[in-house]
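Pasting a structure below so you can have a look.
Partial complex: the chains shown occupy the same locations as in the complete assembly.
Should a chain be cited, it is by its letter among A, B and C, assigned in written order, with residues numbered from 1 in that chain.
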């Protein structure tokens, strides 16, 4: 099962991730989830970026919050809404919105 | 092309989850995919017509109307709307008004399902 | 046109009452009972209702929301789901983590229902989720 997890919050409970039986996992950082891509709280990568999987950040939401694209963690690939649509239909099968 | 069914439980105003839904649906529709949107919970207030456009607040009516005219199916949960004092005649033209099984029937046909939470 | 059965996993990860989240998960799952009016004869939907992590706290008995707030309890919805024999699963590891005893979980006998809520392991829940056609995380 290929699952894309939408992360829209900065503080979120990661426990529900333990129940996803995914062979392939992608994290799509949107809304306030974009902070995971650019902040290093206490010099550390966010716990989300420490998960096993691929990481994407929505550029529009990053710029909305004044975050600069040159601060994006190298693990994370910047994407647009158009890219998101392709990820949804062609890279992943199941979608989850993490709250 | 694919078929995406989205459930939106996020509230209208001030929740960027709702803005996300509008932009994602537009992008999917533009790329030729079929899209259905179900508004439930606090998301149900989104389909009220006559929302004043104030630049300080998310204003989705214009985008919803555009989506509908481009063939996106939009439906609101009737009991969720009632509970917020929104009646059938308050709903923007072209949006549907039904019970929760509408959402399930659209999920049945869908290739992809995204439920956007309300917390 | 698609035919056959579509399996839906309704996965509740949130606490009751802060918002409508867990309540709407159950009521949406319950609506499978009437969805046939919108489907063809050879199309069916089978929901599973799964409580994990903090979501398991929805399944504790004796909610007094009607007495204190004139509001139907999540427990009532859960009992309705039991009465129509929906498959309901509660994560064993989660109830243990929160120190909730199994006898505090809503059970079928109290309401004369046939099918009980099943307390199952995290691995079993992952298997159920794996078999689902679509995931609905509430």
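One rule holds for everything that comes next: contacts are C-beta pairs under 8 Å (C-beta built on N, C-alpha and C of every residue); 3 or more make two chains touch, one makes a residue touch a chain.
In this text, all values refer to a predicted model and were calculated from it rather than measured experimentally.
Engineer: Quick one: state the whole-complex stoichiometry, one entry per label shown.
Structural biologist: The complex described by this file is made up as A x2, B x2, C x2.
Assume only the chains that are shown with their structure count from here on.
Engineer: Counting C-beta pairs in contact, does A-C beat A-B or the other way around?
Structural biologist: More contacting C-beta pairs are found at A-B.
Engineer: Just the number, please: Cα centre separation of chain A and chain B in whole Å.
Structural biologist: Inter-chain centre distance comes to 23 Å.
Engineer: When the centre of a chain is set as the mean of its C-alpha atoms, what distance in Å lies between chain A and chain C?
Structural biologist: Here chain A and chain C have centroids separated by 28 Å.
Engineer: Indicate the residues of chain B shared as contacts by at least two other chains.
Structural biologist: Chain B, residues with two or more chain partners: 113, 115, 117, 119.
Engineer: List, in ascending order, every residue of chain C touching at least 2 other chains.
Structural biologist: In chain C, 14, 134-135, 137 touch at least two other chains.
Engineer: Which chain C residues qualify as touching chain A in the complex?
Structural biologist: 11, 13-14, 50, 52-54, 91, 122, 125-127, 129-130, 134-135, 137
Engineer: Which residues of chain A touch chain C once you look at their complex with the stated criterion?
Structural biologist: Touch residues, chain A against chain C: 1, 3, 13, 15-16, 18-21, 94-99.
Engineer: Help me check something: in the complex, which residues belonging to chain B touch chain C?
Structural biologist: 7, 9, 40-42, 99-105, 107-110, 113, 115, 117-119
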